[in-house]
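All protein chains of the complex are present and in place, except for one that has been dropped.
Note that the chains take the letters A, B and C in the order they are written out, and that residue 1 is the start of every chain.
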Amino acid sequence: MNDTANLTPEITPRIVAEHGLSPAEYGKVLEIMGREPNITELGIFSVMWSEHCSYKSSKYWLKTLPTEAPWVICGPGENAGIIDIGDGQAVVFKMESHNHPSYIEPYQGAATGVGGILRDVFTMGARPIANMNSLRFGQPNHPKTKHLVDGVVAGIGGYGNCVGVPTLGGECTFHAAYDGNILVNAMTVGVADTDKIFYSAATGAGNPVIYVGSKTGRDGIHGATMASAEFTEDSEEKRPTVQVGDPFTEKLLIEACLELMQTDCIVGIQDMGAAGLTSSSFEMASKGRMGVSLNLDNVPQREENMTAYEMMLSESQERMLMVLKPGSEDQARAIFEKWELDFAVVGTLTDTGRMVLMHHGEKVADLPIDPLALASPEYDEKDRPWTPTPKPASIDAKSIPAPNDPLAALTKLMGAPDMASKRWIWEQYDHMVMADTMGKGRPGGDAALVRIHGTNKALAIATDCTPRYCQADPVEGGRHAVAEVWRNITATGAKPLAITDCMNFGNPERPEIMGQFVGAIDGMREACLALEFPVVSGNVSLYNETNGEAILPTPAIGGVGLINDSSKAVGLNITAEGLTILLIGETGGHLGQSMYLREIEGREDGAPPPVDLSAERLNGDFVRGQINAGSVVACHDLSDGGLAAAVAEMAMASTIGVALDKEAAGAIPLHAWLFGEDQARYLIATTSPEDVLNAASDAGVPATAVGTSGGHSFSVAGFSRPLTEIRDAHESWMPAFMGTV
Amino acid sequence: MKAKVHVTLKNGVLDPQGKAVQHALDGLGFDGIDDVRQGKFIELELSETDADVARARVTDMCEKLLANTVIENYAIEIADA
Amino acid sequence: MKAKVHVTLKNGVLDPQGKAVQHALDGLGFDGIDDVRQGKFIELELSETDADVARARVTDMCEKLLANTVIENYAIEIADA
Partner (left out) sequence: MKAAVIVFPGSNCDRDMQVALRNAMDSEPVMVWHGNSEMPDVDLITVPGGFSYGDYLRAGCMAAKSPIMKEVVNRATKGVPVLGVCNGFQVLTESGLLPGALMRNAALKYVCRDVHLKVAANDTVFTSQYTPDQLIRIPIAHHDGNYFADDETLKKLEDTGRVAFHYCDETGAVTDAANPNGSQLGIAGIYNKRKTVLGMMPHPERLADAELGGTDGQSMFKGLVQALS
């Protein structure tokens, strides 16, 4: 041990600091080791205790989120969350950020983000069936934005298209707060048999530890610590640590792993994500309360003369670690060789509780597993003090001037960057491969709809978050993000089951940022409880700031719902003339923090619309019931841009216009009625308005007829606009911005 | 004036294409291939007539567009056409 | 022994990538670019030590895989590494 330590640099305070460990944390390292660590050991501590791997700033709060429901099979803590969808099947899903790498190298950063989240899902035995992506960029006219959008979208498509998993939807918005820190959050949803789910815990001393997939190179060394450090101008110099993805190898890895999972060779399996071999072997051993001994000479290597430090910290992509039952190596090897992938026995499980690494015949690291895992820092309110975000004042809609022509305002709104069609994006994603994407659930609707292969069941999947609401009031914003996902799923007729989250925030060492985090979690917790919509997996991305400028607080939520009879699902397009358009939910005309206020009045202020969770529940359950009863032809929830935007989206999805009846506005000023963003609302197009209205009144759900479909224009209060004009504005912004028109 | 640009992956950067080509050549029975790397070759026809000016401009093009300097190197040759 | 292979599009074959690069360079304000053609540059590391044998084998690789001779030409350089 001592001779190898001599070969490595002396551990100076500077080296410790470069590994992102505070003096106090290093004190703990010394305590656990009982001696000075060598550089490899220090590297291992550094990645295991990085924000990215240890969740040290967020753990304390994440624990407050509801994670249980009768249908939850596995909540947070594993590679992905698992819910039961009946008939012996489960849905496995998770969302993850790849923000920093995507800013540095948009194509590869986004591509490897997709690769990583796919592995989290198939590692558990699920075949991935859908990808989603939630994207935030800087303002469109920022000199970097176009290049970043172009690369990120190409990277997501390049990876997902090649592995053959459809990318079904997501979000894409722009704000100056993301100029120096874009957000790239990717979600994967997979389906597994409940009796063939695989976990990472590894047991059985003497069992072989197997490495499969691509070879290890010097990629992304220190990726995990980079993802936890705030950006400074010179962090672009860290460039060569970018990893390159190989989706073709990932595709082979999916097929090989799923094939092996049909046998009973596997004891435990874990993908090599951030901090690669270190965190995968650590997690497997620690969860099984085992020790592990690895011979690094057997690690398939792509480059020459790699050190133990490099191998342990490499983030080369498309690799997995497994523990097999003894004697099953040959059967497993045959499968991986058929798929032309590397397969190597790199170690064994031990009962020592220690991780021992051998390289060139020498012991190059020896550390205790449990103390390291258990002692990983967790910051509570004392270590990470927080101040609540001051509540903004509400804005009275009457104080906001009415537009001369509300439909001119609508047209402008529909062509604004955040509202404009994202077709330019989703047409670069194969959203139909696997031939289960339902026509009604293609991108452009509320939630994606994908059939469970070979059944009549379908999943509805949506991602949402409105960062401007979160910035104004993190608690309300947290409630809203969860409620909107729930609403988007409900609007298809599916029952929302559970969510994953991706908590994107600034520097948690600043109390006001920590306050945003705490507030958002609080709001999410309430909404999850009220809507029976537990969190089953998630990811935290902190330090999203550059030179002290933080992003908007962005708790991105991804949700999954189930519809047992896919033929009952509805889309948002108005398919016929003469349908009555009903507005479900209470309208107050709330314009604070609205899209209208920002895009038409140039103001980003006020309180966001309050989220009444019991109204959400009541109205949503009613709408879903009506859809499943067959009374609904089309349905759409109301969000950005309010009633007018929602009606326009429903009309543009086909070619049939809508006439809105301004009488329905009652005492609310017309523009507040049209553009207010009051929550818990849906639009329903129906042929049987009387029945629906009666049912609503029985259920105590506010419902009003607001218009009728017909013609090819949008009209209200004597104003009229051809749909084609609104569509042109809506469809042309993104291609024009990206320069392909 | 003609400029020829070679864009190649930096050392140590994974080259999935090169790897796949090597594998395929192997499958076709070509042995003794130790490594394959795939890059781009870009030829530009410039109206510029001064070689130094041309080189400076092509360098600028490489930095801005032709190469992804995060993961790629480039080399420029200028030749009279 | 190292082999360098340039695979370029035949004359008369339209080159969407080259055209797009030219267009993009234009958009970046680079003028005076009359044409851009994009090809591939493949470097092979061979254990073969005889240059003639190496050239013959790489020619065979080009015909069989590296180039699509319907639309592409190839050129081979052999160099000691």
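The rule is short, and it goes like this: a residue touches a chain if its C-beta (ideal position, glycine included) is under 8 Å from a C-beta of that chain, and two chains touch if they have at least 3 such contacts.
Model, not experiment: these values are computed from the prediction.
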Option touching the unshown chain, where A:162, A:192, A:306 or A:410 are the choices: A:162
Touching the absent chain when the full complex is considered, from A:175, A:431 or A:617: A:431
Contacts of subunit C with the absent chain, listed as residue ranges: 12-14, 16-17, 19-20, 40, 64-66, 68, 70-71
Positions on subunit B contacted by the hidden chain, ascending: 16-17, 20-21, 24, 27-28, 38
Contacts of subunit A with the absent chain, listed as residue ranges: 154, 157-158, 161-164, 246-249, 251-252, 339-340, 426-440, 442, 451, 566-567, 740
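Quick note on the criterion: only the chains that are shown with their structure count from here on.
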Approximate Å spacing (C-alpha centroids) for the pair subunit A, subunit C: 41
Cα-centroid distance, subunit A relative to subunit B, in whole angstrom: 36
Complex interface listing, subunit B residues touching subunit A: 10, 12-16, 19-20, 23, 68-71
Residue ranges of subunit C in contact with subunit B within the complex: 6-8, 18, 21, 24-25, 28, 30, 32-48, 57, 60-61, 64-66
Subunit B-touching residues of subunit A, taken from the complex the two chains share: 104-105, 107-108, 214, 217-219, 239-240, 242-246, 248-249, 302-303, 316-317, 340
